[in-house]
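All protein chains but one are shown in place.
Chain nomenclature is as follows: A and B, assigned in order of appearance, with residue numbering initiated at 1 for each chain independently.
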Amino acid sequence: MTYSYYKNMQLNNIIFVYQGEVTADLVSSILHMMENKLDGDGEDKKIKKKVFNVMVECLQNVYHHLDTLEVNVSDSEINDRTALLMIGKEEKDYYVITGNHILNNRIAALKSRLERVNNCDKNELKTLYQAILNDGEMSEKGTAGLGMIDIARKSGQKLGYDFHPVSEKYSFFSLEAKVARV
Amino acid sequence: MNAIESIEAETLDMQEEQRSLYFTYPTYKDMFDNNIIFAYRGVVTSDLVTNVLEIMEERLEEDGQSKKLSKKVFNVMVECLTNVYVDEERLGDEGYDPQALLLVKRVNNSYRVVTGSLIATRNVDPIKRVIDKINNMEKEELKSFYQETLILEEPANGVTKLGIIDLARKSRNKLVYNFKYESQRFTFFTLESQISKNSI
Partner (left out) sequence: MIEALKIEPTHKTPKVYFDPANNHFELSGRSIPEDSVGFYKKILDWVEDYGKTPNTKTEFKFELEYFNTSSSKNILELLKKLEKIHLQGQSAVQITWYYDEDDEDMEETGEDYKALLQVPLELIMKVY
């Protein structure tokens, strides 16, 4: 079994993957580790900073999402407080993927936010970000929207996403941000 | 074929852009089902040891584990990772991938630290014999064997007899191993140490 993990990680150029509950301290430790890894690999300073910033945004984003979740006691087969954090290094980009459960009834809204972000160019993203910030309506929806935009701005590429149905109530939402290595 | 193996088969056909997202949920599910907390693939350095210990410290605290058990986990991890420090002498050898694998699993209140790395195929039998021998030893025998080896063995990098004995001694559980032959020169060696209530 371990060997297949090794091969899978090799095939998909995964450096690190974490599954479990996500706390602020854990995020901090993971970032610390990745910072050292980037240093150790002799990556270009500018790219290192970019990758690191995207990681920070992605990890904090999932942490905030989980933090604001209402604990659902009836759905015992899904631990909706656990997340997946995955970091990979491919030939052309680094990628940061976060995954967590979401309620199916929230998918539509999330999808439209993501599509809107992906349809913006650099300037439009900036405007959008400022608009939400100035909106004053700091609802959970609002801050989630900011997180997404932040990630998109720092990554400089379209965000990838996937909704995988898990049960009647839940799906697993994956978000991918890439940072070019050139 | 388990989830991971079937992903392997399918992803080979996919375009790079789609791949990573496609396997995210199966990866999550597989890790969740197999109680894997994290996996790291890369060259293992002392820097990494420090960082991984930091991560484990957070995790063990979250899990509400005692100081004694936590310390045991750290001590075992230090040694597990030492066993897979990159072998400088092998760098540049054909077919040698210096990147090792580290997996940490949690099953109830026990933790399993698994390392995987390439070793010289000719070392497979000697290593297997040492582990089988150790797994059949009682605490006192293991202690003598450790002390004997400490005196006789020269310090070396990578997987060493002393390192393996140390893991068995500290964890107080049988070591689990696996060898996957890759070539005439190199074999992928997996070693799993278990830290449980037994260990403290």
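List of remarks:
Heads up, the rule we're going with is that a residue touches a chain if its C-beta (ideal position, glycine included) is under 8 Å from a C-beta of that chain, and two chains touch if they have at least 3 such contacts.
Just so you know, these numbers come straight off a predicted model, no measurement behind them.
Touching the missing chain, out of B:Tyr85, B:Tyr111 or B:Phe188, is residue B:Tyr85.
Touching the omitted chain from subunit B are residues 45-47, 49-50, 66-68, 70-72, 74-75, 78-79, 82, 85-86, 88, 143, 146-147, 150-151, 153-157, 160, 162-163, 166, 169-170, 200.
Here is the rule we use: only the chains that are shown with their structure count from here on.
Spacing of subunit A relative to subunit B, judged by their CA centroids, is 28 angstrom. Subunit B meets subunit A in the complex at residues 2, 4-5, 7-8, 11-12, 16-17, 19-25, 27-28, 31-32, 34, 36-43, 45, 47-48, 51-52, 54-55, 57-59, 61-62, 97, 99, 101, 103, 114, 116, 178, 180, 188, 190, 192.
Within the complex formed with subunit B, the subunit A residues making contact are 1-12, 14-21, 23, 25-26, 29-30, 32-33, 36-37, 40, 79, 82, 84, 86, 88, 90, 95, 97, 99, 160-162, 164, 166, 172, 174, 176.
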